[in-house]
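The complex appears here minus one protein chain, its other protein chains still in place.
Labels for the chains are A, B and C, by order of writing; each one numbers its residues from 1.
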Amino acid sequence: MFGAVGVLLLMAVSFGVGNIVLTHLLGPSRKGEVKGTVYESGMNPIGSARRRFNVRFYIVAMTFLLFDVEIVFFYPWAATFTKLGGPEGDGLAGMFLVRMLFFLLTSVIAFTYAWRKGVFRYD
Amino acid sequence: MTPTLIPWIPALAAATIGLISLFRSEWNRFAGALCAGAIGLSFVLTLWLSSSVGSGVVESGFYDWISFGSGDNAFHAGFSWFIDPLTVVMLLVITGIGGLIAVYAHGYMKGDPGYWRFFAYVALFIFAMTTLVMADNLLLLFLGWEGVGLCSYLLIGYYYEKPKAVAAAKKAFIVNRVGDFGFLLGIFLCYQHYGTLQISTMLEGARETLAAVAHGHGAVTATDVWIPFLLMVGAFGKSAQLPLYMWLPDAMAGPTPVSALVHAATMVTAGVYLIARCLPLFELSPYALPTVATVGAVTALFAATIALVSNDLKGVFAYSTVSQLGYMFLGVGCLSTDGAVFHLVTHAFFKALLFLTAGSVMHALAGQLNIQTMGGLRHKMPVTCWLMFAGCLALAGVPLTAGFFSKDLILGDALAYAVDHGSVLFFALTFLGVVTAFLTAFYTFRLWFTVFMGEEKFEMGDEHHAADDHAGDHADEADAAHDDHAHDAPHEMPWSMNGPLVVLAAGALLAGLVLHFTGGIEHAVQHSTAAVFVDAAHSQHAGDPAGDHGGEHHAYFLGVDAHVFMQVLSSILAVAGVVLAAFVFWMKREIADKAAARFDKLIRFARHEYCINEICDAAVVLPLRRLGALFYAVDRLIINSVMDLMGGLPRWLGMGVRPAQNGRIQSYGLTMVLGVALLAVLVLVATGG
Amino acid sequence: MLLALSSPMLSHYLLTGAVLFVLGLVGFISRRNMIQMFLCTEMMFQGVVVTLVAFSAFHGNVTGQTFVIFVLTIAAAEAALALGLVVLLFRHRRTLDASAWSALNG
Partner (left out) sequence: MPTIADKLAGLWPEIVMLLGAVACLAAGLSASARTRRLTPWIAGGTMALAWIFALWTGIDADHPLGLGGVVTYVKCLVLVLGLVLLLVCAGVPEGLKQTAAAEGARFDPGLSVRGEFYFFFLLSITGVMLTAGATDLVWLFLALELTSLPTYVMIAMTRDRTVAHESAVKYFFLGALSAAMFLYGFALIYGATGFTEFGPIRDAVAVSSETGLSDPSPLMLMGIVLSVLGLCFKVAAVPMHVYTADVYQGAATPVTAFLAVVPKVAGFAALIMVLHLLGLDRLPEPVLYLLGAIGVLTMTVGNVLAFVQTNLKRVMAYSSVANSGYMMLGLMAGLGVPGNALGNGPAAVLFFLLAYGFGSIGAFAVIAALAAQRSPDGADHTDATGVADDLEYDDLAGLWWRSPVLGGVMLVSMLTLVGMPPLSGFMGKFFLIGGVLNAGFYGLVIVLVINSAISAGYYLRIAMLTFFGESSSAPAVILPEGRRGPRVVGAVIAGIAGLLIGGLPGNSVVRNAREAFEPVPAPASAEPETVQAAADESTASAPAVARSQAAGLADAVPTP
């Protein structure tokens, strides 16, 4: 029981550490003033805190908010899915999966739309 | 489907002409062709329909117009048709004569700025008129009735820039309204009494009562007596009988083709049609038909005397129309529906002809109407002269012309009726009719001889409906020739206008002969609802109540068959009238002048319509005006101030509420929340209470 | 009193929900900053959410909680819309004061 948890923990930690190590080894290494500043989502951290952000940040924030909320619907679905699919279920798991995929599809459409509108473009 | 198309094709044409004028005004010149074509198409359909109707009845629905209630209380009035031979006769007259007049008007109205408007109205009129005669219920009939009234109003007021035309249109509308009010009451009473407005059902009910009464069981109720009187008021209004006649002479302010179509051939006969259609209802009441006959005969004589002295070219024909309609009412009044319908048909021919030729004369003389200024026009307008001569012969009832046969049938039937019933009243009415016949012949030819014979003279009218004059006469000439000068000399109409007149003239001369010997009208009437009620038990033709013709028996007057007697008498009178007119107004003009000087006052009195208008003013209009003034004062003083208060109230309220709409979201939110709170409290109170 | 406070019952939850709702209402009317006003409407929604969850527990079925998920979704959609509108308006007038927007009235 705890062994399984230990394995999971190990995998998670090694994935994270491994990535850091790998990028350090493989990626190009540049140093400079800009690179050394504090990272704040691409904004210059120096100056008045009240200065306005680029409107794109709002848009991204809103997009995030919406996609984030969609996750809410996955929890009840995931919680009941095994019951429907298992031996005590009524064999509707297939239909249930298809419905959730349809729900995902609507999200994908929204995502594609946002993409086409250039929401994710930063230039 | 065929019956439905007959009214709706002209309606479609009217709508199309209206739309064209809105969107493609350069196509306006096709309006006449469109209108005439639509009416012609309806005529062809009518011919086709007549073959399928035969002696029977065609009933067909178009759509459920009004329908409410269910079960026994249900009320239905459909756009649906009841077509019997009587309807077919009417349809043939309306679409046939209507088509010819439309062709004539195409030339007559050419160049008029309201050309399209005229034809849109005419097409609409044909729609309403055909609906009227085809309706299977009184409500739809009333729709058509009001429709023709509306079109008549629009067409009389066609020259809306002329105050006289506008006044005439208003007069026609208002006088007709009096009649329509009676008619409408009659319709209500019918519904109340019979529980339906379906004409066939109502008439069946009426016939059952008639049969029951004839057998001595069952009785005529007070409602039965009243219904025909109310319907009669409507009929008198539409057909210009005393005392509701005075709109018709004024209605001549409309364009002449309209006078011919609406105010001579078709619309004004709607009253006759109504009585013929609903004859059993009238037979139920012992007083209804004698009243109709009396009003008819008196109107006939009355109008004839005015026509005798009138100097107005169209006025003479207008009064003569009133007079001839009087004959028709005399006909239905003495149960001679076939005579009345026969006269209706022949009258449509010759009166349309007379009006249109009068229109030609007017046209040629730039709107001149006074016949005293005319004379010897036969050289200038030979075709018109002889066409009008044909019409005059028919109107005068000269033997073998159309008017002779139909008028004679009515008078003969009236005499026979008087003999059969030993009725002094009907002897008197017949006598009035005979006198009128003589007068008719006399005044008709007075006009004709005055205008076309004798010394040549003419004065141009002062009215410039010059635009149509020029364009009508010299269609080929460039429009640039349109200066406003009047003609130098009257001249003949082009054949595009005279063509239809020739057809009408042929009808005026020959229709009577043909219809008399084929018995077409009699046959049609006997197979329609206008057939006179023959009690099955008392009739020898029990199995065939319609019989071949009701007149199997003969009434004898002074030892001669009544009809033969009347034929001989009226032939003599007609010829005498013509000869006398020729003598007085052509050969020895001075006699006429002397007589005119001698009876100057009387003539002026008659020309003034015996002061009927003044009497009417004094008796009806003036009191109403006084009452109106009184009401006006009350209205100004009391009601107006109250209304000002009430009209101001919403404004004050609005101004009071308005500050709440200050445009701020917070205060809007507050209003909403307070409102919700208040209403919630209301609910709480209501729950508690 | 003490007992009532120590063991929460349905009415407590309902009262909490109602208080949240009314606070939201009052805030909506009294605040002039548009973002605060919007937050107040969100508060009203949350008051409803609390009510729904309380009823759900009371009736012993999950319908109320399901309802809550949908309410949250709608609230999120409205939030996105509200932010968009507020940004738009701010760019016009450089202020978040709602009373600056009362050109339309009467």
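Please note the rule applied: a contact is a pair of C-beta atoms (placed from the backbone, for glycine too) under 8 Å apart; a residue touches a chain by one contact, two chains touch by 3 or more.
What you see is a predicted model, and the numbers here were worked out from it, not measured in a lab.
Here the chain not displayed is in touch, across the complete complex, with A, B, C.
Check B:D64, B:E208, B:E456 or B:D600 against the missing chain and you find that the one touching it is B:D64. Across A:V7, A:V21 or A:I109, the single residue that touches the chain missing here is A:I109.
Residue positions on chain B in contact with the hidden chain: 22, 63-65, 67-70, 647, 650-651, 653-655, 657-658, 660-661, 663, 665, 668-669, 671-672, 674-676, 678-680, 682-684, 686-687, in rising order.
Where chain A meets the missing chain, the touching residues are 109, 113, 116-118. Taking the complete complex into account, residues 14, 17, 21, 24-25, 28, 34, 37-38, 41, 44-45, 47-48, 51-52, 54-55, 58-59, 61, 63-64, 66-67, 70-71, 74, 77-78, 81-82, 85-86, 88-89, 92-93, 98, 101-106 of chain C touch the chain not shown.
In the analysis below, only the chains that are shown with their structure count from here on.
Contacts between chains trace an open chain of neighbours here, each touching only the next in line.
Spacing of chain A relative to chain C, judged by their CA centroids, is 28 angstrom. Residues of chain B in contact with at least two other chains: none. Chain A makes touch with chain C in their complex at residues 55, 58, 61-62, 65-66, 68-70, 72-73, 76. Residue ranges on chain B touching chain C, taken from their complex, read 658, 661-666, 669-670, 673.
Across the interface of their complex, chain B is touched by residues 25, 28-32, 37, 98-99, 101-106 of chain C.
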